[in-house]
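All protein chains but one are shown in place.
And then chain A:
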């Protein structure tokens, strides 16, 4: 189908973009990679009056490291996030997640800021943000806000973002030398949205794993940190962790897949990821090549 009629502007600065959003209230929306927004326009599921294109704003894309933090600009394309040498070295979890996000042509254009702002519960970057203790950096007309990922994803396509605010960056603390991670995703076909997915981080010492963070996606109306399961993994009890998941996840009703089946898949991927984080070197966990 064809998109409804709308106006378009391509501001050359963040301030100009914020001013446009403020002036047009709820009728204006930011346009990032367009890989979700333009689909909803073409399907006429949305009818904004104005698209404010973020693509020409200098400084919104790019990856840098300072003071123990890797900063990923909101307009950094999925592909550039996952293939960046700094990300591959410091945040291998993100590099492992990349091949699971859609297909090459969509990864070439979609952005990390767009994924985070959209908050589709079955997607990879929001879960990586939770597992990696990321901070979402947001600019509004008045001020900048820094929101911990745990307080950012509030529900189905719902975030802490206020109308008129723009995500400017996602910041990840650099994991320490004892960090381990794991990533698993099950989907029907390569590049499909997840049926069940898990992004996990932890620290490994002589006594086992500590600081375990298990961020499940595709298993509730938002990405979920499974805390009871994480505590069980820290105690070395993988079976107990798998058992705890029924109390922590809330798989969606889906005619193609029963909630109980999804929960089963969550236990399966937890078993894989936990086994790997407990036994194997930190670099293990890449399911298959890009």
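Methods note: contacts are C-beta pairs under 8 Å (C-beta built on N, C-alpha and C of every residue); 3 or more make two chains touch, one makes a residue touch a chain; residues count from 1.
FYI, contacts and distances are computed from a predicted model.
With the options "YcjX family protein", "(2Fe-2S)-binding protein", "Iron ABC transporter permease" or "Tryptophan 7-halogenase" in hand, the undepicted chain maps to the protein name "(2Fe-2S)-binding protein" (source: UniProt).
When the omitted chain is restored, the residue from A:3, A:174, A:257 or A:278 that touches it is A:3. Chain A meets the missing chain through residues 1-12, 16, 20, 31, 34-35, 38-39, 41-43, 50-51, 53, 55-56, 79, 99, 102-106, 108-109, 189-191, 288-290.
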